[in-house]
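Excluded from the complex is one protein chain; the other protein chains are retained at their positions.
And now, chain A:
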Amino acid sequence: MNRLKLLATSALSLTIATTPVFAQLASIGPGEGSLSIVAWAGFIERGQTDPKFDWVTDFEAATGCKVSVKTANTSDEMVALMNEGGFDMVTASGDASLRLVAGGRVQPINIDLVPSYKEIDERLQNAPWHTVDGVHYGVPYVWGPNILAYRTDVFPEPPKSWNVVFEPMDLPDGKPNQGRVQAYDGPIHIANAAQYLMHHKPELGIKSPYELNEDQYKAALDLLREQRKLTSRYWHDAFIQIDDFKNEGLAASGSWPFQVNLLKADGVPLASTFPQEGVTGWADTSMLHVNAKSPNCAYMWFEHQLSSKLQSDLSVWFGANPSVPAACTDKRGMLTPEICTANGSDDFEKIAFWTTPVSNCSLGEGACVPYYRWVSDYIGVIGGR
């Protein structure tokens, strides 16, 4: 009887593997023996960088699913790789996940097959960047904020506002901020300016920094043009920014906990803060390719990413926050409540998570400025226009 059952499930999984899956999986069969994942650098570690950080070996031993990783550097690369196909999973940020859903490259997830799904932070369980019309298209991985990093030898007190990088002023050490601040070299940074205006110019009526009408958008660009006069350089490579904090006299900049942790470990007098205007942030989701060859292994990974020490160790490794809040306190890995606080886990409500700006937004059909214009206009702003 058992043999028959195994035969039946194998046959089932075989048909699932060979034909495109349009409906979600009903039950998890035996693993297919392999799992290929498109991921950010540092997201899938098997101890190859630092033996202490390994959340793959256990999974492989327990499930027999051999994990292979294709690292991608940008959200667009991830979308391109998933469009090409040949991968089972992707760890997509909010500015990629909806594009994958809209393009039909990922399949709905049956969250009943992921027992630990209910352990996820309730605010993430149905987050709009992976749940469309009540259908789940992924399982939350980890998330992180874009914080304000500052040198403690310049700021004796943490700066309270993003104005230190947006407006000309003298910093507490008596010297002007011109040439000593940086901003993110990506069009999504326009959202940071919009967030700043939400707080300081309420008359503009900005509801979400990712949904801007023409007037609001123009105000944000004007603010960024002022910022251009203050910034010596824009950053997109974490390691170039690390070097600038060390060698360029950089005093304050939007940044990630990743850089702050590395610089602190290096003895640079640096700290980070959540200014009063709030911050933007990223939240990543594991998604399953519509033609995945190993859906069973993928579902086992979904459970693994939530229930094992992965959440804990990855958060320490990357300066991120677990999607399962218990990982901060239950000592399943290296994470401690102090690290969670430093990485911003208490400030979830202050974070406006990255999403792709589209023209048909909550303000109406075609009411918002779409992303491709953010790109070309931000190029203009950086060029001094």
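The rule is short, and it goes like this: a contact is a pair of C-beta atoms (placed from the backbone, for glycine too) under 8 Å apart; a residue touches a chain by one contact, two chains touch by 3 or more; residues count from 1.
In this text, contacts and distances are computed from a predicted model.
Its record in UniProt calls the unshown chain "ABC transporter permease", which is the match among "Glycosyltransferase family 2 protein", "Formate dehydrogenase iron-sulfur subunit", "ABC transporter permease" or "Cell shape-determining protein MreC".
When the full complex is taken into account, the listed residue touching the unshown chain is A:185, out of A:167, A:185 or A:347. Residue in contact with the omitted chain (choice from A:84, A:153, A:170 or A:243): A:243. Between the chain not shown and the residues A:27, A:152 or A:232, the one that touches is A:232.
Looking at chain A, the residues touching the absent chain are 74, 76-77, 178-180, 185-187, 231-234, 236-237, 240, 243, 246-249, 358-360, 366, 370-372, 375-377, 379-380, 382-385.
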